[in-house]
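The other protein chains are all here in position, but one chain of the complex has been omitted.
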Amino acid sequence: MKKLINAPGSVVADALAGMAAAHPSLLVEGQVVRRSRPKEAGRVGLVSGGGSGHEPLHAGFVGYGMLDAACPGEIFTSPVPDQILAATEFAERGAGVLHIVKNYTGDVLNFELAAELREGGRVASVVVADDVAVKDSLYTAGRRGTGATLFVEKVAGALAEQGAPLDDVRRAAEEVGARSRSFGVALTSGTVPAAGRPTFDLPEDQVELGIGIHGEPGRSRRAHAPARELAEVAMDAVDGDLPLRGDLLVMVNGMGGTPLIELYVVFAEVAAYVRGKGARVARSLVGNYVTSLDMQGFSVSVCQVDERLTGLWDAPVETPGLRWGR
Amino acid sequence: MKKLINAPGSVVADALAGMAAAHPSLLVEGQVVRRSRPKEAGRVGLVSGGGSGHEPLHAGFVGYGMLDAACPGEIFTSPVPDQILAATEFAERGAGVLHIVKNYTGDVLNFELAAELREGGRVASVVVADDVAVKDSLYTAGRRGTGATLFVEKVAGALAEQGAPLDDVRRAAEEVGARSRSFGVALTSGTVPAAGRPTFDLPEDQVELGIGIHGEPGRSRRAHAPARELAEVAMDAVDGDLPLRGDLLVMVNGMGGTPLIELYVVFAEVAAYVRGKGARVARSLVGNYVTSLDMQGFSVSVCQVDERLTGLWDAPVETPGLRWGR
Amino acid sequence: MRAGFPAAWLAECARVVAAERERLTALDAAIGDADHGANLDRGFAEVRRALAAAPEADALVTAGTTLIRKVGGASGPLYGSLLRAMGAALGAQASPAEFAAAFTTGVEAVARLGRSAEGDKTMLDALWPAARALTDATGPQAPSGLPAPPGLSGSLEFPEISRLSAAEVFGRAATAARAGAAATVPMLARKGRASYLGERSVGHEDPGAASSALLVGALETVADEWGGG
Partner (left out) sequence: MRAGFPAAWLAECARVVAAERERLTALDAAIGDADHGANLDRGFAEVRRALAAAPEADALVTAGTTLIRKVGGASGPLYGSLLRAMGAALGAQASPAEFAAAFTTGVEAVARLGRSAEGDKTMLDALWPAARALTDATGPQAPSGLPAPPGLSGSLEFPEISRLSAAEVFGRAATAARAGAAATVPMLARKGRASYLGERSVGHEDPGAASSALLVGALETVADEWGGG
């Protein structure tokens, strides 16, 4: 597996240098990516982070209307408390900071440790766990946080920008998480640079169902099938967990190695499925947003939105990965 | 090679259905993608098109500040005159229409035939030929049109939106083309759906230099190397043809299967190269913009900009693939 | 030439292009963009439909227009122009020499549109030799450089007058086209996508030359349909 890197050990640092060079709106310091212009004082700060390899998540969502800072860990490895702490300190503008955490043991633990270290600052936290492929249970690690993280960051970011207090921002973030579900399908494995070969082998005629965003194999394997069928499998899983109705925010997300033309093919099927259930695609996103290195495949994320959430989704955002309204 | 498609024969139609479903700002009719709200009357219309498989180019650049309509052909096959004619008729708002054509025999011929069919309408045409991998000569097909097409569409689109006359828009488009150079490197071949297997074989330790955007092999092959070296090869080729100086618009573009994290690694090297030549990255773009199906690799495109061109680049744009300022 | 000959030829073209689709695409994968087989197959399937829908119309003009309107790419307009120009030049009835002249007119149209010439490593490297072979086999000097008997030049039909049968004439054209296509292998491409490869275009047969050899070969296959009058 060939990669455009200098060395496996320097991928994250090199990519962050590239981000800094490409986006004057960002500053990169000590593996923390932050806005070069801090947001207005008195607004809630937003910090997210997690392993690298999911670009543009999270660093690509730093900017007006979304995050104040992101702390990218090594590839697929959550950031460390120091990093999170530094990001949190930057994001503090006098109204407290919300940590947006994807539900993985490593992410949860490291953000918890960082929050503990942050004495004298108000830190709230929301854990995103939207992946319906994993059965939820008190006795397990629970569901993974995947595509809906983008929804949470966008909506909470808009609310924070409007000056809402920390509690409201946290509640909205939780609400978006609670209203969202995702399911992923892989055509190929990704390759972790340090590992140097694909994480799993997948025969030419098979696909993985219920994958996460760390190159891990899915819950099961099946024969490859037309986009229509694969979209149906994903949407059945989503709909079976949270029946589709009303207005939906729908994202068809590429896993990193799948070109846009294929994602649009999948989106056409997903949109048809939604219509078939009597629901409506109120807003949508098609592209590579929450990726898993160079894995080929897609995930679909759905959020049941109301007028307020749609308004927050539509609010201006200016980040490298998501931009509109300014 | 697995793909997220329904059938090789329906990829383009299915993807266009997905685009239409995802973007209320677009209308798709008879394999022409156009703005759902035509631009103000009295403005120059912009039409581009070419084979599919380069998404978001061109259909993803239809909207305010860029194209009025795009005509996607079959995969890697230029559109047919009827399509181009329909797009041209839509784009005519009383001030003439500019055809933005990538320099491939098929594209040039079909746009020419369409322009001939368009009796009684003013049609101008600009041919983009920015790829320095191909030696320019009167006796050959000439250079390919690749990444700079995006630059041309953006700048000409901004000027058209401002009400400039057809001649000025064409001249600006030509100027951007003349000031731009590109060079591409592939790590893997892409797979044309109808062909079903990779267009060429590339050993695990080799890369192709001087590729275009149709999955074709490059001018030569070399050993795979760190991103720094590959970026240098590409930049040497660009700089050797049009020495880097002053303010530059720089795009590090993914070929479709390369994840963003790697493109940022390349961008860091490209930015360092530019600095090393005493030039400046005035504006930049990092992402998958002018792709070649699922090929892994990158291309770099550079345009020497002045204040006027930078202003036109910065002007508001609202398309699925490029958006800022509104 | 029987009035139905062009339609029979085009039907055979559609058949052979479909049969050889993968090979054409593989040739295009080596030095182009891996779509030549798909393009032509799609195009000739449309031609078949168009001819079925309008059996009265001039088959060659209809086919050419269809290729221009439906195929895209380089080969769509080029083959489309070939057939349209040929159709325009060919009466409903034609002698072998008239057929050869019309074919030559078609090849000229390709060269004009493509701004290309023999030796550029394109379809013209099969089409020009075929055009010359047709002209030679049907002209006053036919079949082998001997002066044609006075009064027996190209305006008369094969079966009665020409010393070569339709199968022989088209066989010579097909052979010439195939040799021309094979001769593209060592060429350095100057036109079409293969030109982007520079030196690496050497050693591969041009896909358009290969498809041209198929289309000319189709003439030989349907030579029986030429008819007598």
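For clarity, chains are labelled A, B and C in written order, and residue numbers in each chain start from 1.
By definition in this document, a contact is a pair of C-beta atoms (placed from the backbone, for glycine too) under 8 Å apart; a residue touches a chain by one contact, two chains touch by 3 or more.
No experiment lies behind these values; they were computed from the predicted model shown.
The chain that is not displayed touches the following shown chains in the complete assembly: A. Within the set A:A13, A:V44 or A:I75, the residue that contacts the chain not displayed is A:I75. Only one of A:M1, A:A178 or A:A195 touches the absent chain when the whole complex is considered: A:A195. Summarising the interface, chain A meets the missing chain with residues 51, 73-82, 104-106, 109-110, 113, 131, 133-135, 139-141, 144, 192, 194-195, 199-200, 212, 214-220.
Convention: only the chains that are shown with their structure count from here on.
Chain contact topology: the protein chains form an open path, each linked only to its neighbours in the line. The largest tally of C-beta contacts between two chains is found for A-B.
In terms of their C-alpha centroids, the spacing between chain A and chain C amounts to 56 Å.
A straight line joining the Cα centres of chain A and chain B is 28 Å long. Under the contact definition stated at the top, not a single residue of chain B touches 2 or more other chains. None of the residues of chain C touches two or more other chains.
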